Structure formats: C-alpha cells, structure tokens
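The complex appears here minus one protein chain, its other protein chains still in place.
Up next, chain A:
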Amino acid sequence: MSEKLLEIKNLKTSFRIKDDYYAAVDDVTLTLNKNEVLGIVGESGSGKSALAFSVMGLHNRAKIEGNILFKDQDIANISPAKLNKLRGDDMAMIFQDPLTALNPLMIVGDQISETLLLHKKNMSQKQRKDRVISLLDQVGIPYPEHVYNQFPHELSGGMRQRVIIAIAIANQPELLIADEPTTALDVTIQAQILDLIKDLKDDMNTGIILITHDLGVVAEMADRVAVMYAGQIVEIADVHTLFENPLHPYTRSLLNSVPNTQEGQDKLHVIQGIVPSLSKLPREGCRFAARMPWIDESVHEENPVLHEIKPGHFVRCTCHKHFYFPDESKEDSNHGVS
C-alpha cells in the first residue's frame, strides 16, 4: 500500500568555498512514501536544510549530483520552467524562520494568493481571495478577512508561521518539506502547529519530510527517522526502532542528551565537540570518530557504508558494535546488538 513519492539517490550537494567544492550533503539516499512522515534529525550544520533546499531546487550556486525522483521524474536535472510548475503546487516547503520568510512590503493575502495565481490559472480574483481566506481560517488564524490585508510585521511569530504554512498548503501539495517549522515558536504554539501539520497529512495524504532537532517532535510526529551527521545519513529506521534500539554512536548520543525524567536519570550526556565546519569536515573514514576519542580507532570501517541490520534499519560504520559512553563500562555497551 505504501506508494513511493520521493526517491533520493546518492545526492551530493556541494558549495563552493574559495576555489573548492565542499559537500554539505554527501551521498544521501532516501525514500519517502505517500502519507508518510519522515523525520530528519541532526545537530545544527549537519546539512538538513541543504538537503531540503536541494529537493526544492532552491540552491543558487551549489553543485548538485545524484538523482531526486519525484513521482518518477528526476527533479535534480529538470528545466527551471518545469520545476516551477511543481514548486508551490505538487511540492512545497515550510521555512525555518517565520520572521524573514515573508515579504515585508506585501500584504499577507497577496503573498498567499500568489501561489494560487501561479498554479491555478483559471481561478478568478474573487475565487482566489475566498480560497486565501479559507486557508487562513484553516491554519487557525482568527479574523482572516482582516488579516488578509495586514502586513507581516503586524502579526506575531506564530501567526506568521501559520501564514507560511498557508502558502505551503495552498495547492494541497503531495510533498511537504517542513524545515524546523516550530523552532522559532513557543511551546503551546508549537503543539498547535504540529497538530495542524498532522491534520494536513490526514486530510490530503501528503508525504512529509519533517526536519527538526527536537527529538520529542520526532517521536510524536514521524513514522520513520533519518539521523544526519556531517552531511551523511548515519542511521535510519522506523520511529520505534530508533528510540528503542538506537545503534549509531551519534544517535545514541543524541538520545542520551535529552533529559529523561521518567527514568530519573540525573546525568545528561553531552556530546563533545561540535559539527565541524564545511571545509574542515573529515571526508575519509567515520566522520563521527573524532567525537568519540575514548573509543579505539581500529573499530571504524575504512569507508563506512550503511548496513542493513534489520529490514528497514540501516546504520553507518561498524563502530557501533564497540561503542560505549565514557561513564559506562565496556560490558553494558553492547546492548541492542544481537
């Protein structure tokens, strides 16, 4: 029953810094089915947005290699005109920062209306306006007729994020990429926005890529989760497996760095170091190795690849078999590996 919507094959997105290209997304392979939510998690700088922008074709000066098959059409190598037919119509994106993603000099109504104007050629002006108002209503904006004529700066962050969502869903896209749709918002609004996205999925059968570094959001929303580190997917599994039986040292560190009140854990594991900057990324061997210096270097693969541990559960490198946290003993580290 699961129909493939998006298939990313060996995607490599590189930015030019000085005279060289550096990959921010490095050999990513993924699929997304209809009516599925795929969570993508990873620290700041791990390449999540770069991946999302590649799918939407929004990179200005990046080198993109590999294939992105959307409904069996390779959108990584497609004419701008054809891409523009898809963007905003069949595929749409919700942006990270609601404060800057709207044109400050244009009323909100016109900004939403533009999406309709571009894709629904036979809609009359009146029909468009009615549709925009019902969209504003749908995303939970009070007094939509009034808000229609307001400028972005007159709205709160939460309201602006709803407007951005309204733009994204205006044409009922089959693919929706939500890039940290709630990071800029406070907790109550966060929950409302997430509910909104969930409703959309149920109403429209949309396939959703949900990018976030909030594992709570992932647990609540996602069907499957991909963990990204330094431009690569280091682990991918369905949401239960990932939380119950995380394998990759990075995934385990991420999960371990979330305060867990239920188990009364008092120590919080903090991942040492930071994601290296693009030009300083290790390009050979296990990219996470430098951040687990207490583990013997010989346990890493020379060229780490994704291993399918169980159907649908992939993990990169073999180092996970030998990983333990510095405050654990070696013996109880082997959990989860049969």
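What we mean here is this: contacts are C-beta pairs under 8 Å (C-beta built on N, C-alpha and C of every residue); 3 or more make two chains touch, one makes a residue touch a chain; residues count from 1.
Following the convention adopted for this analysis, contacts and distances are computed from a predicted model.
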| item | value |
| --- | --- |
| Candidate names "Xanthine dehydrogenase subunit E", "Peptide ABC transporter permease", "DMSO/TMAO reductase YedYZ molybdopterin-dependent catalytic subunit" or "Aspartyl/glutamyl-tRNA(Asn/Gln) amidotransferase subunit C"; UniProt protein name, chain not shown | "Peptide ABC transporter permease" |
| Sole residue of A:7, A:43, A:65 or A:97 that reaches the chain not shown, by the stated touch rule | A:97 |
| Contact partner of the left-out chain, one of A:33, A:67 or A:84 | A:84 |
| Residue among A:14, A:115, A:161 or A:212 touching the omitted chain | A:115 |
| Residue among A:16, A:63 or A:153 touching the omitted chain | A:153 |
| Chain A, residues in touch with the chain not shown (by the definition above) | 56, 58, 80-81, 84-89, 92-93, 95, 97, 100-106, 111, 114-115, 118-119, 151, 153-154, 164, 167 |
